[in-house]
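One protein chain is absent from this view; the other protein chains keep their places.
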Amino acid sequence: MSDRIIDQTAAELSAGIREGRYTSVEVTTAFLDRIDAIDGTVKAFLHVDREGALATAAEVDADIAAGKETFALAGVPIAIKDVVVTKGMPTTAASKILEGWIPPYDATIVERIKTARMPILGKTNMDEFAMGSSTEYSAYGKTLNPWDTGRIPGGSGGGSAAAVAAKMAPLAIGTDTGGSIRQPGAVTGTFGAKPTYGSNSRYGLIAFSSSLDTPGPVARNALDAALLHEAISGHDPRDSTAIDAPVPPVVAAARAGATGDLSGVKLGVVKEFKEGSDAAEPGVIAAYEAAVEQLVKLGAEIVEVSCPSFAYALPTYYLIAPSEASSNLARYDGVRYGLRAGDDGKHSLEEVMSLTREAGFGPEVKRRIILGTYALSAGYVDAFYGKAQKVRTLIKQDFEQAFESVDAIISPTTPFVAFKFGERTGDPYQMYLADLYTIPSNLYGGPGVSVPVGLSEGMPVGLQVMGPVMGDDITYRVAAAFESTQDTLLADTAPEIEGK
Amino acid sequence: MSKLNTYEDAVAAYEPVLGLETHIELDTRTKMFCGCSTTFGGEPNTQVCPVCLALPGALPVANRAAIEATIKIGLALNCSIAEWTRFARKNYFYPDMPKNFQTTQYEEPLCEEGYVDVTVDGKPYRVEIERVHLEEDTGKTLHVGGATGRIHGATESLVDYNRAGIPLVEIVTKPVPGTGALAPEVARAYVTELRDIVRSLGVSDVRMEQGSMRCDVNLSLNKPGAEWGTRTETKNVNSLRSVERAVRHEVRRQSALLDEGIKIIQETRHFQEGTGETSPGRSKEEATDYRYFPEPDLAVMEPSREWVEELRASLPEPPRQRRERLQAEWSLADKEMQSVVNADAVELIESTIAAGAASSSAVKWWLGELSRRANEAGEELGALQITPAQVAELQGMVDDGRLNDKLARQVIDGVLVGEGSPAEVAQKRGLEVVSDTGALEAAVDEAIAANPAVADKIRGGAHAAAGVLIGAVMKATKGQADAGSVRQIILDKLAG
């Protein structure tokens, strides 16, 4: 293992800081310097806060020097997806409509990150309002995949994934509505976890689809993600959909998994995932199957389960998410914050609102707003939005039933490796297929993690482990167990990025 | 200007069907979905937070006290309380609504199927309640540049979000047929009763003039025996009197159109306080499509039956029942009690009695002199600057012979302009009754001397003529004598 600070995992950095091997300022500086050196190429960050990050780092160092007790991840820097509201730090959701907005408050998870004393490096790029699977829909330019800069880093959280993959941050926050943590994780060779819906506060998360959005950790491995998961999780009285129950013991589960023992664990493979996998590339399937073999060697039992409604997950998702989004995004009207366009004294308020939204939203956001408006409009709501809600019930029931006979369900994270820029932007439906396997857990509400398992065409492939609602621990355990079979983390085998 | 029929012609030819939609702001300490204060009259945009300003990322959490208040209102209106209910989003763009959707209730209101009984002209009417639901209020928009502060002609508007998110209860009646010519009075009686019921619950100050209670009036007309007609909805009718006037005007206006064979269009109209007329809202090119859907940011509600019963047990005596009890206690005829109710004086009188006045005196002051003053000032009785305790104090001074009626009225002048309590005013203005008998006797002697002919008549037994001498004495004492005592002194002096 290299001696470079940026090559260490968050767990190693945390231990190193507490044991005095290096200071948080040194660690934070190393990542900030890395950002300076290569982010001109990768473009993972929309905003970098060198001063703020170093100030927090210096405080942590002072506390440690004074012998004060600190949180597990104190002094370990972190990057935050720009869809999460940060007080005093620009927050745009990668949209022109929020350009220049400085929030007057912190999201609950940001408060928790501050409580944990993690220096915040800055805000990461994403698809506008988290709508996309490639980060090509950012209003501020695309982020490149560190493995191949001609390819997408996944989305919507391509910036967070690329920042961790390129070692510009040891940890990052992502948000996952249909796969936006897991799919970027898979295509950049990083670890991403979508926790159980409601187990992480959405307060301060710029809403895309309220009933699906979930914030979660992006990291290099399961243990790091678990440490961050525990730091940000738990009940929040400001979020009415937050579950008031103890956080599943994900750190302990990751440690247990690292022992490499999965005996007695039943892993489900969904029959219909396989049948519906025409979209999946053979290389992805091969890497996935090799991973499954490893899990069997560790003692896991593979059981076929059936989720007959799986075939409808994608259309169900693409009705529910845009419907909620069309309402959630109505507030961007140029009255209270953000962009205002066309206010030249000649236009009425109604016109100014429309011109503002025309100028402020990109094409994918507009497309989804129109789609959602359609699905909710009188005459169509029963056939579209209402129907989708009922099918969602069936999908939930399928998975609940499946989890009666298995501990976790596994699948490839995404049907294909990172595609080339522009390959799917012309055909939205082809883009939507990227989330084929990740969408179900958003619909039934349970946890899902993506762990890097290998390469196809030289690009990373992820294994997804899904669990029942509040069963986040088992997903970490299985993922960590797979990691124990590998000599090095996939993230450490990425090609070196040249700075510009 | 649209043509109008006379009201009498209109109701002779058509039957009105009423409907009322009332919005009541609850006086919870905090807003519906955030912890901002609801205090009225704060500096603009000082009672706002990420939630009620709809900043990106903010989320709502429902106020338990608002749910309780709504359930209480539902119970007081004889509604059934939902066992399962939830919020919904009503999507439309308007700058006073920060999220550009209103969090309200749609298919599953908190309370349903109730009624309110009212009596008009001695006849009972039952107004059926369709639903009582909970939603949030909007901010306030100031229209600038127009002549009247109205939206038309304004060049720009200024928005204050302090009111945005205050809990608002919407109470919707079923259509009310069968009121005939009394439709305006029934409408007013219903709104009055509703206000009294809500006020008795202590969940809102229900002040129409402050906007904490607002009314929309629906009205349609049909020929006797025919199907119900198309209704119009007149918005923001903001006083009891306006409710009555709005109904009356719509009856006259719609009947004139129908007479000419013109179809009534279903539209929103606005009540013009100045003229008492309704005017059409701006017609929309496209029908509004609110795209309701269940609010995903809020949990569903299942009010437990124990909770509902607890709230039911906490309800006060219903105003109607209370009025019947008070009428008996105060020994008032139906008509007198009706006047008390119409003058909105029940509580004032009750408090005056509680402060020590006899019920007859309390009724006399509030319905007599004080009602007259309120009318003159164009104010509600309750808005007069005199408290029930002060009225009781005033009556006490009369009972003690320290004031006569005329002086008492002068004391009221002083109290109403803030000179202090009745005792203080009497003292400051020197309005005590002259009880110095020596001074009175001197004044009587003077009057007798000045009017020898009248004195002779009285000596001759014509006691009624004493009035002339009393008048002279009162004039001489500037009214500060007790007329009864003066009369007695005159008769004593001229006896035999």
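All chains are identified by letter, namely A and B, in their written order; residue positions are counted from 1 within each chain.
Here is the rule we use: a contact is a pair of C-beta atoms (placed from the backbone, for glycine too) under 8 Å apart; a residue touches a chain by one contact, two chains touch by 3 or more.
By our rule, contacts and distances are computed from a predicted model.
Hidden from the displayed complex is a chain whose UniProt protein name, among "Aspartyl/glutamyl-tRNA(Asn/Gln) amidotransferase subunit C", "3-isopropylmalate dehydratase large subunit", "Probable chemoreceptor glutamine deamidase CheD" or "Xanthine dehydrogenase family protein molybdopterin-binding subunit", is "Aspartyl/glutamyl-tRNA(Asn/Gln) amidotransferase subunit C".
Checked against the full complex, the candidates B:M301, B:I349, B:A443 or B:I458 give a single residue touching the omitted chain, namely B:M301. Here one chain is not drawn; of A:I6, A:A256 or A:L349, the residue touching it is A:L349. Touching the chain that is not shown, out of A:T241, A:N328, A:T438 or A:S456: A:T241 (per the contact rule at the top). Of A:R392, A:R424 or A:R477, it is A:R392 that touches the chain left out of the display. Along chain B, the points of touch with the absent chain fall at residues 28-30, 34-37, 43-50, 53, 55, 61-67, 92-96, 138, 141-143, 145, 151, 154-161, 235, 268, 270, 281-282, 284, 286, 288-289, 291, 293-294, 296, 298-303.
Taking the whole complex into account, chain A touches the unshown chain at residues 101-102, 104-105, 196-198, 211-212, 237, 240-241, 243, 309, 311-312, 314-316, 318-319, 326, 330, 333-340, 343, 345, 347-355, 357-358, 361, 363, 366-367, 369-371, 373-374, 377, 383-384, 386-394, 396, 427-429, 432, 442-445, 469.
Methods note: only the chains that are shown with their structure count from here on.
Our note on geometry: chain A versus chain B, Cα centroid distance of 56 Å, whole angstroms.
If you check the complex, the residues on chain B that touch chain A are 50, 53-62, 89, 91, 93, 95, 98-101, 157, 159, 161, 289, 291-293, 296-299.
Touching chain B in their complex are the following residues of chain A: 84-85, 91, 93, 98, 101, 103-105, 107, 202-207, 209-211, 237-241, 323-324, 326-327, 330-333, 335-337, 349-350, 353, 373, 376-378, 381, 385.
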